[in-house]
Structures are given as structure tokens and as C-alpha cells.
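Yeah, one chain of the complex is gone here, protein chain that is, but the others are all in their spots.
Chain IDs A, B and C follow the sequence of writing; residue 1 opens each chain.
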Amino acid sequence: MEQLLHILPQSLLDGLTLGFVYAMVALGYTMIYGVMELINFAHSEVFMVGAFAGTEMLLFLQSRGYLGTMPAPVALIVALMAGILMSGTLGVLIERIAYRPIRYAPRLVPFISAIGVSFFLQDAVRLIEGLWKNAFYLTAPSLFTSVITITPGLRVPAKSLIVILAALIMMLALNIFVTRSKWGKAIRAVAQDKETASLMSINVNSVIALTFFVGGGMGGAAGTLFATQYSLIDPYIGFILGIKAFTAAVLGGIGSIPGAMVGGLLLGILESTGIVILGFATHGAIGIEYKDVLAFVILIIILIFKPGGILGEEVREKV
Amino acid sequence: MQLRCKSLTFFLMAALVLVVVGLVVTGCAPKANVIKVATVTPLSGSQAAVGESIKLGAQIAVEEQKDAFTKLGFALQLDPQDDQADPKVGVDVAQKLIADKEVLGVDGHYNSGVAIPASEVYKTDNLTEVSPANTNPKVTDRKYLDVNRICARDDEQGPFGADYAFNTLKAKNIYIVDDKTTYGAGVAQQFEARAKADGATILGHDGITAGETDFSAVLDKAGSAKPDLLYFGGMFPEGSLLLKQMRDKGINATFMGADGMDDPQMAKIAGNDVIGAYYTTAAGDINSTPEGKAWADKYTKEFNQQPGAYAVYGYDSMNVLLDGIKKAIADNGGKAPSRLQVSQAVRATKDFQGISSKVTFDDKGDNLYAMLFMKEYKTADYPPAVIQSGTAGQYLQK
Amino acid sequence: MLLEARGVSKRFGGLMAIDKIDFTMEAGQIASIIGPNGAGKTTFFNMISGYYFADQGTITLDGKRLTGRSPEHVAGCGIARTFQNIRLFPGLMVLENVLVGMHRHLSANLAQIVLNTRGMRREEQRAYEEARELLIYTGLEGKEQELAKNLSYGDQRRLELARALAVKPKLLLLDEPTAGMNPRETEEMTTFIRRVRDERNIAILLIEHDMKVVMGISERITVLNYGVKIAEGTPKEIRSHSEVIAAYLGEETPEES
Partner (left out) sequence: MTKQKEHLFPASGMPASQLLAWVFIIGAGVLFYLLPNSAIAFIMFLASFLVLYKTPAAPLIKLPVAALWLCVIMPLAGLQNTYYLGVVTQAGIYVALAVGLNIVVGFAGLLDMGYVAFYASGAYIYSIFATTQAANFIHFPWAHFPISGMWFWPFLIFGMLIAALFGILLGFPVLRLRGDYLAIVTLGFGEIIRIVLNNLDKPINITNGPQGLTPIQAPALFGHILNQPLDYYFIVLVAILLIIIVARRLEVSRIGRAWAAMREDELAARSMGVPLVKMKLMAFAIGASFAGAMGVIFAAKQTFVDPSSFTFMESIGILAMIILGGMGNVAGAVVGAVSVVVLQLQILKQLSDYLGQLSAEGILNIPSQIDPAKYERMIFGLILILMCIYRSQGILPAKRRLASWWEQIRTRGTKKETEEGVDAARS
């Protein structure tokens, strides 16, 4: 018990950091779902591409020797920009090529198309990196190495703080953009009703493209932050993280931006703190290897009692 | 509807005509006596890098031997296959190789979990298999004539690591983590058994998911148990991240892994944190001998990358295989040998001098000269120094 | 008494959609519910057919309690319905739409279907014959194998009726059956509704906006306004009822519903 109390603060911090990464990726799923009612299965690859773009930018800065001279936050912002632009553009491209032609097809069709995009991107990145760097594992240079030791049991790495801070800022900006700006309102209008929105002289295609850019950009930012936090990336990192983030989006209530945050944080904390508590509670019978089981069981339980997710609206079908 | 049906038919008809013509043409062309040797390793997916290096190692061997085979009247070809580190794909590939009668031997697989079911297929036609890297005991314990390996076994490697940890590093309290794969869980289990027998306390044994990058949950738990040593059974991408995150968390326990750590990427990913980390491996330091160094240079020059640890094993396995085939050809009076003859010739391999080690197969297909090495990163450069080595057989648990 | 509702209430958030309504219907009767938009007519329908649970009160059919039962159970008890905006199975054939309505009256179980037993096939044949008769009855003959979504609007309305009749109901709920129809079609529909009642002895409860239809066909009319029953009686009585006139002309209802 004492041991558990000793772990908890650290474990919660780790859960939060992980949760913010989940939340940022979940935002991409949730935005696109909100507007298109489409599970953008390829979003995990958009995230992955963002991680590569951000890392390549950092490596470029490093190879030119700029990295040592410029302040770390500036380098991070430059890398984030690269990640956001790359992923945002990729998101728009994916929509244009793989989703727009089948926007009115039965819902499973875009889903399969998304899987196709996902497969394609994984190996395409591998091909490009293989030809370019002759290796497809990339190691991102460390930007923030200091660690703040609060107590012996609670060490706060600066890079975790950066992840949390950057994620918070970006989510806040996104929320303001969606609720306040003209374009954000257009996005919400299209999400409500495409036809009516187009009657109100909203260009639905541009709004959808914008949604993909913003959603993809958030994914790219998450990818870059992910690379700085965990430092190792390969073309297959998107898969597991994508499933987790999608779970988080559903957990929070898909289509809801605050829901994605809540879901992501909850999932992150469950995975790091919940499973450790469960391990102690069962005297080690349930080890860390069951953490995904715990996450999914909680998801199922929540959906049984709240079928729309935590912050999702319960949609009642109109008779 | 009718239109579509018709156009489909026309299309197919056209294809039919083309094909018949094509078959007649190619069927008439005289074919040289072809001998194919296959590599079956993961060429795609997350373990593609290792699989690739084994393939390239084997490719060097094939290129070197081509002329020798031409003199014998055979065209030697390499047939590189991808098993995607997936047992099901491995079985499919095995069936494909079995069906291609020109294939006389297989250099592979990389993953024991793939090799075990695939060898059930090879067995049906005695297609011989020399594995560069399968360490799971079960691979050869079934005593199939056609299954051999030149590297050590997990039930030698695990105990080797455990003995070193307990006796030399004086680690009394050990925490074990594995990646819940056939390989990782297997070697961790062998390590745990020997460590317990030696008298060490196992503080915990947890699993992680291969492909994940955040190991804070398991590290928080392991860290609070205050182990002297953390043993990881698994591959380098997870292992190096585990090590890095462990140090970030201020856990100072010694890190030890198995041969899945043996990759240049390890030091790149973990950076300076890698210093002081240990791992056991069946692959020695090729740069320690002049022949090895020359070989590594050749590889680097040819493929523009450093050889992975198992590249030379891919090369040696292929040479053992080709050596066996040559003997089988000689025994068969210069004619193309049957697969059974090749299997027997390969199993009879005795004192074959490879770059990595000498090779003599016992009745199971294990290499009597298989060596085990304990390596420690003194600096953050690959490859790390060998600090202890021994023949694998002495560590085998009875 | 066929249908009996006692003190039924339904609240949506702060809105009292249905407020303590008593309502009864005799077997074989044609009755209507009228009222301005938002009066709670469709809500009341949905409560009868099991989509909404009543907060208070009970609904019974032939003395059997319906409140708290699921829609499929209500259908099984003998209540079929149509929808305000047609809800067919668009991707299914016309014949299949009707056959789905017969679901409860077919008994083939999994084993019989998998083994393709004679009994099952005979039952299916009878069902097909019956379904075809219903299609002839509703004037959809020859369209059995068309997809429901390819039918014209009028035919879709007809099909919805045929499907509801396939349930073999004691009570048929029709939610605005003549909506969107021209006068001739409306006339046909009215005649048809009466015919259904006369020939099949099915009680019919309508929600209708077309006063001509309502007054011409109903034996009894119930008027709702703001979830409250304000009047009930024969067409003649309703026509002269002061509160009804007020409700329809909008007197004393300053706020928009």
C-alpha cells in the first residue's frame, strides 16, 4: 500500500502526458467524424507522417548545426510547424483522393478506403525513408533534457511538461477556432447539416478540406510532440496509437472536442495508473500486460451505461 | 449487365490467348540446371531491418559461390522471401517453397514463432532449413532431420545471462519484463528459472506490448520495487526505449537484455543511456577477427550500411547450406541431388569454419560450437565490447 | 374496450408533451387525433406503439398492459403503424417489405430454416401468397419484386399500409396517411381506410391535418393542444367546440409552439 502511494504521483503524471498525446490524436478522429461521420482510419498514418516530418526537420536543423545555437522552444516550434503543415496537407490530400469521390457511398466504403490509405502510407513512408536515409527508424534529437525532481518519487521531465503545455495550448486554440471564428462556425454548420449549410452559401467542400487540414494538423503536431517525447519513430507507430486514440475519442463521445480531451486523459491515466492499482489490488495476478484489456473493458462498461460516450450527446432517433 | 459480362469474357479470352502463346514460347526455351536457395525472413513490418540484414548476408554468400556452382553445371539463384514475422505468412511461404522443386534449401527463419509452424511444412518434403537466429528450444527439440541452427538456444542464453547477473554482477533482486512474443517471453522465462535456481529474488515479471512506445506504467511499478537489475526479453525497439525511459525516471538498476538487443539502432535510440547496459547474444563481434572485419567492410561497401548482428549469421547459414548442397551433388555423382540428400548432407556438417563460429550439428540440428557472448556498452557505440563468452552447451538446463 | 389509456403523461425535460390524457377506442372504430403542430399527437402515437415509455399512467389493449413494453412486443399484441415520413425498408423488395410485417406470424425456427424442412417451405409459400394478396388489395400488384425505394410516393404510402396490414393488427395507427397527396389520391386513401375497417374489422386511429378527411371518416375525434386533451366527440360536436376553434385560430396562444 505504501509502495502504491509512493508510485501514484509519478504514475499520474505519466498518465497525463500519455493522455495528452492520445487526446491530440483523438481530436483528429473526432473532428473528422463530427463533420463527415467517417472513421478516418488513416488518421493514425497522418500522425505518423507528422512525426516523421517533425523529426526530419529537427534532424535537418541538427545537421546544419542550427539546433545547438537556437533556443530549444524555437526548434520545437519549427518542428511543430513542419509536422502540422505536412500532416495537414496530407489530410487534405487524402480527403480529396480517397474520400471525396465516395462521400455518398455506403458508410463502410470510405472506411475500407481509409484502411487502404493507411496501408499505403505505412509502406510509402518506409520506401521514402529507405531510399533517402537507408533506414526507417528515426531517432529524434533530444530538445529538453532537464528533469525537475520534486521528491525522490516524483521526477518531472521537462519534455513531459512541454508535451502537456503544447497540447493544452493547441487544444485551446482549436477550441477557440471552432467556437469563435467564422470558419469554425462553418465547420459546425456543415457538421450539423451539409445540405442546409450549402444553402447558406457555405462551400461544403472547402469546409471539409479545412476540417481535414485542421484535424490532420493536430495529428501532425501530436506526432512531432510524440517524437520529442519518446524519441524513436518508425512507419508503424501509428497503428497502436491510432486504435488507442480512437478508443479515447469514443470514450469521450465521438464528435465532441472536449470529449476527445476527456477521453484521451482518462485513457492515459487508466493505462498508467489504473493498471498499477489493479496490479496491487490483485497482488500481482493482473500484470501490466492487461492494461489494454482494462482500457477496453472500461470503454465497454461506459458505453453500456452511456451509449454516447462521456460527453457525447445521446442521439435519440426522431420518429 | 450483358455488356459487362461480355467485355469481361472478351478480356479473359484475350488473356487466355496471350497466355497460351506465352507458355508455349517460354516452355520451349531450354532451361539451365537451376538450384535455388531461399532466405525467409521478415522483409516488411517492424522487424524488417533484421530480416533485411540476414537476407543481404546470405546474398553475399550466394554471389561468392555462384561461380563454383556454375563450374558444377548449375545456375545458383537466391530466392528471397518475406514471412512478415507472421506465422501464417511463414507457412504460406513454406508451402510455396516446397512446391518449387528447384529450391533445395532455406536460410531462415528469423522468428522462432514463424519457424516452428513453417518447419512442419518443410518436413513434408525434407527441405532443409538452416536458421541463423532461431533461439527457441522447440525449434530443434522436435528432432526434425531438416531443421538446423547455427546459433545458441534460449535455454542456454537465458541461463547464461542469469548466471552472469547473479554471480558476476551480484544482482540479488531482479525485475523481469518481456514483450509477450514467442521469443521475448521464451527467453525471459528461461532467465527467470535459472535466476531463481541461482538464488536471486524475482521482484516481478510483467509484459509489454511490442510496438508501443510508452512504458511508464511498467517502469513505475518496477522502479518502486527497487531492483538491482532489470531483465528485458524482447526486441531492440522496445528494449532501447525501455532503457531510456528507465533512466529518465531515475531508475538506476542494471539493464540486461538478450540477443534481440543486438542491433546498431539500440545505441542510436538510447543514446548515452546505453552505457552500462548488458545483453547476451549468440552473435559474436565480427570485428574481433580479421576475417570478420574484412567481411563487415565488404558488406558495408556493398550495401552502404553496417551489418546488423545477424547479417553474418545469414551469411554463415547460407554457406553451411551451400556447402551441404555441394557435398550432396558430389555424392550424387554430379547430378542435382534430392532434398533428402541435401538434408542429410547438411546435418552431417562437421567443423565447418564460418565467420561467426565453427559449425558442427548434433543429432537435433543444434550447433555444438554455438557460442554465447555477454556484451556491455562501455561507450555508446555499436558494437559493444564482449566481456564474457562461452560455448552455449554448458549452460543448457538439464 | 380495445384500447384504453388512463392518465398518460410524458415529459421531455421541462416540456410536458402529454399531460394526463385519458383515451379509449372500441374495436372496429375509426378515430382521429387532431391538434395544432406540437400538440403532442405523434408523441401520443409513439407512446402507444412503445417508443416512449409513459412517465405516468397506463395503456392497455384488450385489457393487456402495453406500458413499458417494447415496440416489437406492442406489435405482437396487435398494433401496427405507419409513419409520418414514410419508413419502408428501401433496399428490400416490395414483397419482402410485406413479409417482414408477417414476421410474428411465421414460426420457422433456425433448425427448420437450416434444414429447409417441408413445413418451413409450406409456411413460406403461404406467406408469399398472403403477401401477394395484400399487395393486390393495396393496388401494388405486379410490383412485388421492385425495390421499395424505386416506388412512386403514392405507392410507397400504399406499401407502408400493406406492410402494416401484414402484422394482422387489431388496431392500426396511421400518422398523416394523406400527407403530400393530391385531392384525388386523398379521396382514394380515405375510401381505402374505410374499406380496411369494413372488410377486416380493424380499428383505425389517425393523426391527420386534412380536416376534410378527418371529418369525413372519423367516428370519434380527440383534440389535443399543448399535450392536453381539450375536446372529444363526434365530428359534429368537435366542429362546434369553442375551445377547438380557439386552438386552431390561435386565440389565447400568444407564444409560438
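Quick note on the criterion: a residue touches a chain if its C-beta (ideal position, glycine included) is under 8 Å from a C-beta of that chain, and two chains touch if they have at least 3 such contacts.
None of the values given here were measured: they were computed from a predicted structure.
Peer 1: Please provide the labels of all shown chains that the missing chain touches.
Peer 2: A, B, C
Peer 1: For the chain left out of this view, which of C:G68, C:G91 or C:P183 touches it?
Peer 2: Only one of C:G68, C:G91 or C:P183 touches the chain omitted from view, namely C:G91.
Peer 1: Where does chain C touch the missing chain, residue by residue?
Peer 2: Touching the missing chain: residues 49-51, 70-72, 74-76, 80-81, 83, 87-93, 95-96, 99-104, 106, 108, 110, 113-114, 116, 120-121, 124-125, 127-128, 142, 144-147, 163-164, 166-167.
Peer 1: Residues on chain A that touch the omitted chain in the whole complex?
Peer 2: The list for chain A reads 33, 37, 39, 97-98, 101-102, 105-110, 112-113, 115-124, 126-127, 130-131, 134, 243, 246-247, 250, 254, 285, 287, 289-290, 292-293, 295-297, 299-300, 303-304, 307, 309, 317, 319.
Peer 1: Would you write out the residues of chain B that touch the absent chain, in ascending order?
Peer 2: Those residues of chain B that touch the unshown chain are 1-3, 5-6, 8-10, 12-13, 15-16, 19-20, 22-23, 43-44, 48, 52, 55-56, 77-82, 86-88, 91-92, 95-96, 98-100, 113, 116-117, 120, 124, 136, 138, 142, 180-182, 184-186, 207, 303.
Basically, only the chains that are shown with their structure count from here on.
Peer 1: Work out per-chain C-alpha centres and flag the one nearest the whole-protein C-alpha centre.
Peer 2: If we average C-alpha coordinates per chain, A lands closest to the whole-structure average.
Peer 1: Let me spell it out: compute each chain's centre from its C-alpha atoms, then which one is farthest from chain A's centre?
Peer 2: When every chain centre is compared against chain A, the largest gap points to C.
Peer 1: How many angstrom lie between the centres of chain A and chain B, each centre taken as the mean Cα position?
Peer 2: Whole-Å distance between the two chain centres: 35.
Peer 1: Quick one: chain B and chain C, Cα centre-to-centre, how many Å?
Peer 2: One centre to the other, that is 71 Å.
Peer 1: So which stretches of chain A touch two or more other chains?
Peer 2: none
Peer 1: Could you list, by residue number, the parts of chain B that touch chain A in their complex?
Peer 2: Of all residues in chain B, those touching chain A are 44-46, 48-49, 180, 204-209, 211-214, 216-218, 220-221, 223-225, 237, 240-241, 244-245, 248-250, 265, 268-269, 271, 304-305.
Peer 1: Quick one: which bits of chain A touch chain B in the complex? Just the residue numbers, please.
Peer 2: 3, 6-7, 10-11, 14-15, 17-18, 123, 126, 134-137, 139, 142, 147, 149, 152, 155, 157, 226, 230-232, 234, 236-237, 239-241, 271-273, 275-276, 279, 284, 287-289, 291-292
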